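A protein chain is absent from this complex, but the other protein chains hold their places.
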Amino acid sequence: MKKVRIGMIGSGYIGRCHAIAYAQAATVFALKGEIVREMLAEVNPQLAQEKAQAFGFTRATGDWRELVSDPQIDVVDICAPNFLHKEMALEAIRHGKHVYSEKPLALSVADAEAMTRAAQQAGVKTLVGFNYMKNPTSQLAKEIIARGEIGKVVHFYGTHNEDYLANPATPRDWHCQQALAGLGALGDLAAHIVNMAHYLVGGITEVSGDMQTVITERPDPQALDRLLPVENEDQASALLRFSNGAHGVIETSRIACGSKMGLTYVVTGTKGTLRYTQERMAELALYLHDDEAGRQGFKTILTGPAHPDYANFCVSAGHGIGFNDQKTVEIRDLINGVAADDPMWPDFAEGLQVSKVLEAIAVSAKERRWINV
Amino acid sequence: MKKVRIGMIGSGYIGRCHAIAYAQAATVFALKGEIVREMLAEVNPQLAQEKAQAFGFTRATGDWRELVSDPQIDVVDICAPNFLHKEMALEAIRHGKHVYSEKPLALSVADAEAMTRAAQQAGVKTLVGFNYMKNPTSQLAKEIIARGEIGKVVHFYGTHNEDYLANPATPRDWHCQQALAGLGALGDLAAHIVNMAHYLVGGITEVSGDMQTVITERPDPQALDRLLPVENEDQASALLRFSNGAHGVIETSRIACGSKMGLTYVVTGTKGTLRYTQERMAELALYLHDDEAGRQGFKTILTGPAHPDYANFCVSAGHGIGFNDQKTVEIRDLINGVAADDPMWPDFAEGLQVSKVLEAIAVSAKERRWINV
Amino acid sequence: MKKVRIGMIGSGYIGRCHAIAYAQAATVFALKGEIVREMLAEVNPQLAQEKAQAFGFTRATGDWRELVSDPQIDVVDICAPNFLHKEMALEAIRHGKHVYSEKPLALSVADAEAMTRAAQQAGVKTLVGFNYMKNPTSQLAKEIIARGEIGKVVHFYGTHNEDYLANPATPRDWHCQQALAGLGALGDLAAHIVNMAHYLVGGITEVSGDMQTVITERPDPQALDRLLPVENEDQASALLRFSNGAHGVIETSRIACGSKMGLTYVVTGTKGTLRYTQERMAELALYLHDDEAGRQGFKTILTGPAHPDYANFCVSAGHGIGFNDQKTVEIRDLINGVAADDPMWPDFAEGLQVSKVLEAIAVSAKERRWINV
Partner (left out) sequence: MKKVRIGMIGSGYIGRCHAIAYAQAATVFALKGEIVREMLAEVNPQLAQEKAQAFGFTRATGDWRELVSDPQIDVVDICAPNFLHKEMALEAIRHGKHVYSEKPLALSVADAEAMTRAAQQAGVKTLVGFNYMKNPTSQLAKEIIARGEIGKVVHFYGTHNEDYLANPATPRDWHCQQALAGLGALGDLAAHIVNMAHYLVGGITEVSGDMQTVITERPDPQALDRLLPVENEDQASALLRFSNGAHGVIETSRIACGSKMGLTYVVTGTKGTLRYTQERMAELALYLHDDEAGRQGFKTILTGPAHPDYANFCVSAGHGIGFNDQKTVEIRDLINGVAADDPMWPDFAEGLQVSKVLEAIAVSAKERRWINV
């Protein structure tokens, strides 16, 4: 079986998630290629070595450039901070590597375009880590919509709200700095819900956005009694128009007290409605307008082996899969895409399209007018 | 005890609700005035007589003008179709009656302004039937916000969605005709959620709206094989800015499959969040950010005697009050307002303010730009 | 229309509920008789007079014997403390009155038998206030079961849990005294869930029970530093066998922290399952095993005009009816039963049957063996 040799850059929050997914993927799925955890890069050799061992990678390096140019690497997996995505991806592409990047693809549309163009010209494969759409429950939502079970989609409401910055005493970190993060909640969180809207409904053509930095200053992590400016938005909302005529709204916040994993959506069609929240990731609520009078209602479907990809984890319904399992589905797509040329999506082109929507919202919010995406 | 003699115009959907509330109000509350169900007007004398008997009114008339000019009437209660509110209210005011009108106050801001001005000049008292804010659960939400328990409000998301026109085969009725209804879902449904936003958060200063008529033609009720145009919006959404700096979104739809009583809100503050849906009208979910680590979460408060007005219905928590009970609270406000000059809100000025917001959304949607309210 | 003249004894917790229901019933329903709130009895003339006025009764008395013998009374409505039910009912029956009694019918099976026999011999009509089964949602449950939609019932789990005595510092009151209350949680609460089991599933033939007084002493309300014994059970559970072969369990507690109106049931059939909790009294969850694979799940049905009795309160689904509205349905049954000989259930025979089940559980718990009901 063809080997797919992974070079992973970064081992923090999402790197850990990738590592767990690499570890279990071959047991969960009958993959079309063999995962080889070849090399891990971190900011210094010691950390790299330590994490390589913890995460089951053979080699380690303190220099990501060494990794992207290594001839034994087939796929560069970028789990590094967002502001580095562009440079790393371009270097990896220059060396002919397939690139698997965490979201957001880049800090700006211009950067995302450069990355997408470079990948297309080099003929390498790309994948962006919008893992929530890989959850069997959201795959089920897609299936229900695609089969027309809820009719023609007329409305989408989606959020990605969390509260990791709800406390004003939380020191400023990279999330709040434009040079490191680009957009605020839009870039960090809303990227997921825009991708989900694309996946479930289709292209977004126009937006009218609004956004706000609620907590305008935060303590300097080096000197907590000194305040530093917050440079991007804490919350944002946008009216949407989709290419297929549907209307919609998305909202995002990083100060939404109580929302821990607040990716939610309501998709309304002419014949029914779907409701979902990622905090109950095993449940999809489905309403069908043509149900018999007196027996109408939202039905809570527990994801199970009748739904996409679930049975690989467990053959009993309702037993539940977790956050890292979504990433495992994504890595299945990566391996089968690279080893057997299976379709791989969301690719850089989708990552770019998400960036365009997010940037359009930000521009719209500043200029206070509708913007075409 | 001072008598408060009611003349009610209209006995349909909401008239029935008023009638039930009048019937029980004096048993539920120790009122400051005596409710006298004096006269009921309907479109003809026979129907008026029949409904007067069913609803416990002493006299009946087939001519509403007779009612509004009757010297034995203190309060004119308008449950007639929306397009008649203005004329009826102005006539009632001209005869010095207090006016209790169902929402929406009028079909246009101009009409609502005329009514509000007339009432102010005549010195009569006014009340508009935004009954959902009278639910003890939403009164509790108000109390929690007013006491600062969730900090400063930074975001409001509200909906009033129903699905009574989700079926395209439903014939066109007055809801879909501008001359009879004015706005569509905005006027019929969103009036409630705008009032709720005012009640819970404060004044709305700017809006960017969008709206859509999804089902553009419906069968003629007189000849089902002929189609008639739908003249107003099925769904609408708007970005909001509040005078206190909070941002927000409201949405409304009359084709939202599965939403039977979809008045919902999420109020996010700097220290906590409230979540509510009218379909579970006895429950308010409260999250407090300062709860101990590991013990944070949304707490489902079941309304009970510790909350406003509930104990008048039942002294045990969680036993539940219903739709008509909200109206009973409203009628308590009416009677105490008229008999003892207690404050009475939402009055015509609030009804006008709601109209201004709704009209601003409609204008914004047509002109595709932000509008100051 | 035939007058039905009510004499109500007691005006406390449940008396207030009856009064509200009497006030609204004729507006909600097209009754077959005219409700006349004729006389109210309380422990002294002053209280009786005050409550008669508040609740809309014409006459008042400080002596219930005067009420039960008054020739102008058709129905004696007993809202007095439980230990008085027997004497009052027997006296009322002796004077040929129809009797409407709150639950529990009596403190013992022997008393309930005497009352039931007396009523049968006198040919008067009887009704017991098990109002929860009058909720349209539970009527819907009954309809679903009766139509065979969930197949043959194989299991029933029901609770009636509350927490009104969860705090050990709450002084001892009549609930805790055998002479005044008879059984504890079984008599006060479980009576409802046993009636519901009868209504939804059928007769109970055998029980194995267990029970416990958890808080064995409580403060004397007259001298809080002195403790008095609690004389009946705080919690109880029982295995059940039904005459139709189904098995089941019921549980009850008055110290179940957090249960405010914890009447709940799960009815499992060979083809589906129903789930209900009174705290969400507008919702019934229905699972049908024959739903298509991949689209199975519990459907949350919001009660509406397609369901029994709901449309009399409101013609829109999901708008919600409350605790007192259930009692209003019950009073509709009372008036139509007395005025037009409509069937009236649950009658004293059912009240007796509930007592037999409760007493069997108590005996079973003491003797630690199965008991035939």
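In this document, chain identifiers A, B and C correspond to the written order of the chains, with residue numbering beginning at 1 in each.
What we mean here is this: a contact is a pair of C-beta atoms (placed from the backbone, for glycine too) under 8 Å apart; a residue touches a chain by one contact, two chains touch by 3 or more.
Not measured: the values here are computed from a predicted model.
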Interface partners of the hidden chain - shown chains only, full complex considered: A, B, C
With respect to the chain omitted from the figure, which of C:L47, C:L239 or C:A311 is a touching residue? C:L239
Tell me which of B:L40, B:M115, B:I301 or B:L352 is the one touching the absent chain. B:I301
Of A:D173, A:D220 or A:E279, the residue that touches the missing chain is A:E279
Among the options C:I14, C:V154 or C:A360, which residue touches the chain absent from this view? C:V154
Touching residue (missing chain; options C:G269, C:P308 or C:G322): C:G269
Hidden partner chain, residues of chain B it touches: 140, 286, 293-302, 304, 306-307
By the contact definition given up top, give the residues of chain A that touch the hidden chain. 13, 16-17, 19-20, 22-24, 26-28, 30, 54-56, 162, 164, 260-261, 278-283, 302, 304, 313-325
For chain C, residues touching the missing partner are 150, 154-155, 157, 163, 166-168, 208-210, 212, 214, 235, 237-239, 241, 247-249, 251, 253, 255-259, 268-273, 287-289, 296-298, 368-370
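Criterion: only the chains that are shown with their structure count from here on.
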Do chain A and chain C, two copies of one chain sequence, contact each other through the same residue numbers, with over half in common, or through different ones? same
Cα centre of chain A to Cα centre of chain B, whole Å, reads 41
From the mean C-alpha coordinate of chain B to that of chain C, what's the distance rounded to whole Å? 35
Chain C, residues touching no fewer than two other chains: 302, 304
